[in-house]
Every structure is written in C-alpha cells, then in structure tokens.
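A single protein chain has been omitted from the complex, and every remaining protein chain is retained in its original position.
What follows is chain A.
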C-alpha cells in the first residue's frame, strides 16, 4: 500500500512544478555543466559535484513549489522580524572574516543577510497585499523604510553588494505594486544626484577602486584590471563561432582567473562565440519571462508580487555578472546564475524558482481534491 501511495503523492507534487520553466532551467544547467567541464580543465569531479548541487536544488524546488502564497505570507513578518534581530546581533557579536562582520556563530557560522534576500520581498509584498493598489505615497514610504532598515544594517557589515541586491528585491516589489511613474522618475533623478556623493563619501576604498578600475581597466593590469582585461580578451577572441568546446586558450592556459566561478561567462563566450552567447542570453530571457508569466498567474497579490520580484532579482544576478565579465559593470564578484560553480547559489536559486512556481494559482480540480 505504501509503495503505491508514494508515486501517487509524488505525482501530485509534480503537478505543482512548471514543466516549461523546469525544462528551460535544466537546459541552462546542462549548458553550465558542459562549460564547467571545460573551465575546470576537464576535471569531471567538479562537474559531478555541481550536478549534485543541481539535484539538491531540484528537490528543494519540488518542495517549495508545494507552498502556497497564502501559507508563505503568514511567515513574512516573522521571517523579516527575526532577520532584523539577527542582523543587529551580527553587528554586535558577529564573527569577523576578511575585514567584514557578516556572520553569527550558532554552532556553525550563519549569514543572516542570506535569508533577507527572501524575507525583504516577502515582507514588502505582504505589506502591499494588505493595502489598496496602486499604493499611496505613505504606503510607499513605509515600504521604503522596510527596505532601508536591512539595507543599512547589511551595508554596515560592510557588504555593499548584498545590501544593494536586497534593496533591489524590495524595490522590485514596490515597482510591481504600482508605484507611480512620476515617483519612479523622481527617485531616479534623486539617485543620479546622490550617486556621486555616495561615491565620494559613502564607499570603502576598495569599492571606489573597483569602479575606477572599471572606467579604465588598463590602468591596473596587474591588479584589479587583470580580470576584466583577460575576460575581454577571452570573449573577444571567441569571435562569432567561438574557438570550440575545450579549445579556449585563455581559459585552458590559465590566463582567465576565477574561470569556473565568476568568470565562467568568458569561458563560454570564448568557446562558443557570439552565437553561443545569443543562445545563452536568449535562454535567460526566456526563463525570466516565464518567471514573470507565472507571477502574473499568481493566486493573489502577495503571490504575484513575490514571484515577480524573485524573477527580476534573478535578472539582476544575470546582468551584474554578464556586465562585469564583458567589462561594462564593476567587478563585484557575482556568479553567473545557475552556470557558475557553487553549491549555495544553485540551491538558493532553484529554491527561489520553486517558490515562484508555488505562487501560481491552484487549479480548481486540485483544490476540490483537497
């Protein structure tokens, strides 16, 4: 009896999975593993480990896809509240590594900022789900404060990259909730004015240096500029058709640093060329669009806003990495989502796609079934 039950429930669970999105993600991960095999100098064990990460990610995706929006939204305040408390604790009694205080020791080192990546959009989506939309100015202000608190706390650690990503995930919710275009335009204008001030007074020297290096990478070829310089050479020398799989000189002769993690896009570009890049970026666009499509099919406002925000955050990962590797954005050390080697990133992203899938409105039969 039990043996008959399991497949049945598994089948039921699988119904919650968006097969189109899963197919696209699988294709992307497959392309990632192929590239990784080359980037890791044909060391199959690296590919194998990344495969394991993907399988764990798949399981988590399956589990998260079962969670409905109305269930998840109940946790929003708790998750957010606990997250804020932990962030404050980090600043008070956190573990210092490499000059940054980002971790809490609870038997193991945990990084509370990671959970805020989910907690902040959830909290803002929760807030707006209670309010009439499009949001009133006051509600936007409250939402902005909800975003600003963790952002500032994380910035203090300091961890500029993560704080900006978390802020963006919250801002995406505000945007999707329907913040007026006038306000958006005005905010952008304010940021344009504030950015230079931020550069001069609000940044650490290494962050400033990264931006300066971006503007003129050739100025520091032996230091920070070397990465960008070599990745541009890798991509540029790939040409239209690429040098062929396993034939990238830049990566196989060790000129390309961080090539199986942050700079894997350069390996891909060198070996598969412009056409390969079109395919890869096209696949990414498809995935993001599919995410937004699922969001629009969300069960309720909370579900739509959360799924939309997570899809757009995925896009941010993509643009930050490809922009960095192709030399138009600063070197910030962000992986290419689902392609770069790294367990945490793969598992987190697959879970996020599981959450997106779970936000979709349940079909009637399924609901009556319950």
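Definition applied: a residue touches a chain if its C-beta (ideal position, glycine included) is under 8 Å from a C-beta of that chain, and two chains touch if they have at least 3 such contacts; residues count from 1.
We adopt the following convention: contacts and distances are computed from a predicted model.
Of the candidates "Iron ABC transporter permease", "Outer membrane protein beta-barrel domain-containing protein", "Peptidoglycan D,D-transpeptidase MrdA" or "Acyl carrier protein", the chain left out of this view carries the UniProt protein name "Peptidoglycan D,D-transpeptidase MrdA". Residue A:233 is the one among A:100, A:142, A:212 or A:233 that touches the chain missing from this view.
Within the complete assembly, A:281 is the residue of A:44, A:91, A:198 or A:281 that touches the hidden chain. The residue from A:84, A:305 or A:334 that touches the chain not shown here is A:305.
Taking the complete complex into account, A:176 is the one of A:176, A:334 or A:350 that touches the chain left out.
Contact with the chain that does not appear here is found for just one residue of A:64, A:126, A:263 or A:315, A:315. Touch with the hidden chain on the side of chain A covers residues 131-134, 136, 172, 175-178, 230, 232-240, 249-250, 252-255, 269, 273-274, 277-278, 281, 284-285, 288-289, 292-293, 295-296, 298, 300-301, 304-305, 308, 312, 315, 318-319, 322-323, 326-328.
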